[in-house]
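All protein chains but one are shown in place.
Chain IDs A and B follow the sequence of writing; residue 1 opens each chain.
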Amino acid sequence: MAFKLPGLIGGLGITFKTMLQGAVTVQYPHEKEQPPARSRGVIALHEDNCTSCMLCSRACPDWCIYIEGHKEERPARREGGRPRAVNLLDRFDIDYALCMYCGICVEVCPFDALFWSPEYEYSEPNIASLLHNKDRLGEWFHTVPEVEPLEVGAAPVAKAKK
Amino acid sequence: MSVLALEIGWGWMLAFKALVILLIVPLGALVLGYTFLLKMMSHMQSRLGPMDPGGFHGWFQLVGDGLKFLQKEDIIPEDADRRVFAFAPVIVVISTFLMFVVIPIGPVAIVANLDVGVFYALAVSSLSVIGVLMAGWSSANKFALMGALRAAGQLIAYELPLLLAVVGVVMQAGTMSLQGIVSAQQNGSIFGWSGIGNPFIFTQIIGFLLFMIAAQAELSQTPFDMPVAESELVAGYMVEYSGFRFLFFFIGEFGTATAFAALAATLFLGGWSLPGVHGLPAELLGPLVLFVKLMGVAFLMFWVRFTYPRLREDQLQAIAWKFLIPIALANIIVTAIIKVAF
Partner (left out) sequence: MSSTEQPVTPTNASPDFNPVPDFEVAPGMQRHLADARVNVELDTGDMIINLGPQHPATHGTLRLVVRLDGERVIAADPVIGYMHRGYEKLTEFRTYPQVTTLINRIDWLSSFANEVPFVHAAEQLMEIEAPPRAQYIRTALTELSRIATFLLFLGEMGLQVGALTPAFYGFRDREHVLNLIESATGGRFHPNFNRIGGLKDDLPWGWIAETRNVMKIVLDACDVFEDLVLGNEIFQARTRSVGIIPGELGASYGVSGSNLRASGVDWDLRRDGAPYLSYPELDFEVFTHPDGDSYARYWVRLQETRESARMVLQLLDKMPSGPIMAKVARIIKVPAGESWVETENPLGQMGYYVVSKGGTGPFRVKIRSASFSNVSILPWMLRGVYVPDVVTILASLYFILGDIDR
């Protein structure tokens, strides 16, 4: 079994060169990488827009969104009009222990009440705390990034920025 | 006997030397493990290795690992042969300790300056084969058994190239005593110029390469790590060992690596000696010089370990018997001819 040296020596050269090139490690938690803006980290809720239509809850493949709401009457906006009925949210929970981060709920919401945010540091020591209620979902709202511009050649976006 | 002009009884001297050896082996394992396994391997793989333990680049990692292993539960499999299982790692570590008996770290700093130093060192290093076989057999685990059988075949096969590679050095130095070999290198000369002495690596380059390859196999390191093939047998013969017993194997592995590196540095690079430095400076600088040289040799060993894939058992045996031994014999013949003729 005669060995031709070059292949073996070349391999040694590569590892030696890599050793001198420095590491690519990002030392979390001292240094953190910023995920891209579209990154699916956590879902934020804009409660004012939500009308409890239940579309997101039905669309979820895991059925991890729990919604309860009730109707209330609001006075008429103009003179002589009839009172309006509005849907108010009692409960909007997303169970992140079940959530698949697929984004179908954000996509199907017709009232733009759900948004993606790249925030990912919300791990908990016990599973029950992974059920985010509507206040906590509202707190994620400040981490939602701005709508970013699209690539060259994309069709212009029809709907206006929220 | 006198060291640094102090009179010390031989009993105290012996105790002191025994203590030094008992400390050198884990310390050597620690330093080599940290530098090469944790840091050099990591940088070769574009990562950093441990950074947090101890604050500065994770120097405390292995010490912490050792403490962690010490406090673990002692698990012996139910079907295992208890006494053999417990005794196997001890044998592996004992052979490492015994190897350090003849390695000199200074002009007089040696535990026992045996006349058959090299012979003794290599003979004692092969004791670990028994420990490996005991570990594999007594584990009551088929994977462990396979690893142990592979190890037995491999370690025995590579004893011969290891020995034959050193014969050339012995012939050139004229003595088997390691102190004698070091003096021959320190006081020798290359074609009349004695600037750097006569380190045998130049004339015995083939012997050096053979020794490194055979040492790599003796240590069960890639490309010869079939007994501990991580992706197949998951630690091979060591698979049932946990806690303190596994720590023994780990110290044995890296301690033997230190011992072989020190042996190679002594045989081929001049050991503790620097040419032209004698007397008290040599006694003080000796350990440091040996340390630097052995780190250099260990760097080569671990560099190869982290780059190459592993050879299959039959290919490994073929290399030993059909390739290394004929070259070693040829090396001996050529050395003998040159020694006699010139």
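Everything that follows uses one rule, which is that a residue touches a chain if its C-beta (ideal position, glycine included) is under 8 Å from a C-beta of that chain, and two chains touch if they have at least 3 such contacts.
Keep in mind that this is a model prediction, so the values were computed, not measured.
S.K.: Among the options A:Gly7, A:Pro29 or A:Gly81, which residue touches the chain absent from this view?
M.R.: Among A:Gly7, A:Pro29 or A:Gly81, only A:Gly7 touches the chain that is not shown.
S.K.: Per the definition of touch given earlier, which of B:Lys68, B:Arg312 or B:Lys339 contacts the omitted chain?
M.R.: B:Arg312
S.K.: Write down which of B:Asp225, B:Glu240, B:Glu253 or B:Glu283 is the residue touching the left-out chain.
M.R.: B:Asp225
S.K.: With the missing chain put back, one of A:Pro75, A:Pro125 or A:Gly153 would touch it. Which one?
M.R.: For the chain that is not drawn, the touching residue is A:Gly153.
S.K.: So that we can see where the missing chain sits, which residues of chain B does it touch?
M.R.: Against the missing chain, chain B presents residues 41, 44-47, 142-143, 146, 150, 222-223, 225-226, 229-232, 234, 306-315.
S.K.: Which residue numbers on chain A touch the omitted chain?
M.R.: Touching the missing chain: residues 1, 3-4, 6-8, 10-11, 14-15, 18, 24, 35-40, 59-61, 100-104, 107-108, 116, 148-155.
As a convention for this text, only the chains that are shown with their structure count from here on.
S.K.: Give every residue of chain A touching chain B within the complex, in rising order.
M.R.: 1-2, 8, 11-12, 14-16, 18-25, 27
S.K.: Which bits of chain B are touching chain A when the two form their complex?
M.R.: Contacts found on chain B: 40, 42-48, 51, 303-304, 306-308, 315, 318-319, 322-323.
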